[in-house]
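Only one protein chain is missing; all other protein chains are in place.
Entry: subunit A
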Amino acid sequence: MTAQEVRLCGLLLREHFGEVVEKVGTHLLKGGAQNLRTIIHETGISLDLVKKSLCVLVQHGACVFRSGRKGAGSPTEYQTCCDRILRILRYPRYIYTAKTLYGDTGELIIEELLQRGHMTMSGTIKTVADRLTQNMEEGRSMDYSEVSSAFFRLVETHFLQRCPPLAGAEPKDSATPAAPAPPGTPAAPVSTAPPTPESFPDCYKVPHVTLVGRGKRQLASEDGEDQRNAKKAKMDSQTHGDEGICWQVNFERFHLHFRDQAIISAVANKLDQTSSEIVRTMLRMSEVTTSPTATCTKPLSANEIFRSLPTSYNIPRPILDQYLTLLIDDPMEFVGKAGESGGGMYVVNMHRALANLARATLESVVQERFGSRSARIFRLLLRKRHLEQKQVEDFAMIPAKEAKDMLYTLLSQNLVQLQEIPKTPDYAPSRTFYLYTVNQLPTARMLLQNCYKTVANLVERRLFESKESKRLLEKSQRIEAILASLQASGAEPEQLTEVEEMITAPEKQQLEALRLHINKLDSAENQVDETIFLLESYINSTASTS
């Protein structure tokens, strides 16, 4: 939990849940596992508010609780992990993926679950149906069964999973797998692997739910009435047979999907469309048979691949074999050959593909930041591991002075390291070899921290820009509200134009510019998040294989 991660988590919590939750959350992040009294004492927030913030954090899976370390009977301790909070950054990507795969219904289901943290199936379906109905034309409404079927499909493909039940005195947590197993609890599981939601057999079982009806359209009425209606909907006393079974979004599955997409697009860039289709088929076939931390998929025979290819790609069998051979010969080693049975057994090397993608990311950062010649030196050092300065100049064909300059710049930014090999025990500089080298994993970690800092900077800038124009924004909001109420009560066009003119033209321009700025900052955050995802996957994959 580095300082940059804590800062970014704080900003995300503030944006999504408010300042009180931010204070409690950052305090937990910095302080490790603490009990309620400590939190209250050290943050100075009242008991009530702390309790509510902890509820919010637990609801979203960011905080886990367990009985204290001093033995059963000591107060429960709460612990937060920054991984789960950093996922908030990726919500737009999850929602977009759900939209591309399952349409609007899927998108709304995922959005609701992300916003609420945990929710029962019936609750989700009803809310989503209502929302969809609102966006449809008059007279049409969304049937619950359609939404249910979308929900089933999401569960089938493991994008949604059940929250593991909390069991009495020894709560098994449903937070990220990174949460440690309770150390002092006597009945704690012996294995050090933390209990994940997937260790429960019913994880993906959809309960039998009686849910019949259609979405209700919310009528356009006064604000106050809306509030009351909303409250009434929540206290709906209908039961549907699935109380206590909450569902949450399975982030790991989404990450696997993103990883597959990254590999497929890399293959498409490097080779051609058909090869990427073949790799896509192979990955699709091994979606459920491969564990998330495996370095390569299970071997697939060429016959199976041939049969599973989409029918639009009408390539004859020998051509498929040629494509597979080309994929194997490619230096990027996306696909490997694991045997000869069944026409050739092929695997997708995920760990190696991730390593290559991470390496390409590092190279691209060096290229954009320092120029293509420095990128040449960087790639040269990645290939040849250790080189003396003279050798670097010779291989890269860059004049000595410039090469020296570039190497020293890279060294000062810590992208390149020096390895000393002494000829004499006293490390005298004239009698020591100095070799330049690049270590991919530590450099990736460093860049990841830079990414976190960048995103935090972007968020802060966005908040700053909104704060600067706060007065203007409030004014425009007031005017919009007035306009809406005038329109609803049927005013004449002159009154409307009069109200509209209350915003002067330069102010309109300012508002427009502000809107553009905020959009730009938002999209930049998403782009940096893509880099974060690649680097994180690479680091996790390397850590689990080594």
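One rule holds for everything that comes next: a contact is a pair of C-beta atoms (placed from the backbone, for glycine too) under 8 Å apart; a residue touches a chain by one contact, two chains touch by 3 or more; residues count from 1.
In the analysis below, contacts and distances are computed from a predicted model.
Novice: Tell me the UniProt name of the left-out chain, picking from "60S ribosomal protein L18a", "DNA-directed RNA polymerase III subunit RPC6", "Nuclear transcription factor Y subunit beta" or "Kv channel-interacting protein 4".
Specialist: "DNA-directed RNA polymerase III subunit RPC6"
Novice: Consider the whole complex, including the chain that is not shown, and state which of A:Leu13, A:Ile398, A:Val438 or A:Val499 touches that chain.
Specialist: Spelled out, the listed residue whose C-beta touches the missing chain is A:Ile398.
Novice: Considering the complete complex, identify which of A:Ile319, A:Met502 or A:Ala543 is in touch with the unshown chain.
Specialist: In the full complex, the listed residue that touches the missing chain is A:Ile319.
Novice: Decide which residue listed in A:Ser46, A:Asn135, A:Ser149 or A:Asn269 touches the omitted chain of the complex.
Specialist: Among A:Ser46, A:Asn135, A:Ser149 or A:Asn269, only A:Asn269 touches the chain that is not shown.
Novice: Could you tell which one of A:Leu357, A:Leu415, A:Leu435 or A:Val499 touches the chain left off the display?
Specialist: A:Leu357
Novice: Could I get the residues of subunit A that touch the absent chain, sorted low to high?
Specialist: Here the touching residues of subunit A are 265-266, 269-270, 272, 274, 319, 322-323, 325-326, 329, 331-332, 356-357, 360-361, 363-365, 367-369, 372, 375-377, 379-380, 383, 395-400, 402, 447, 450-451, 453-454, 456-458, 460-461, 464, 513, 516-517, 520-521, 524, 526-531, 534.
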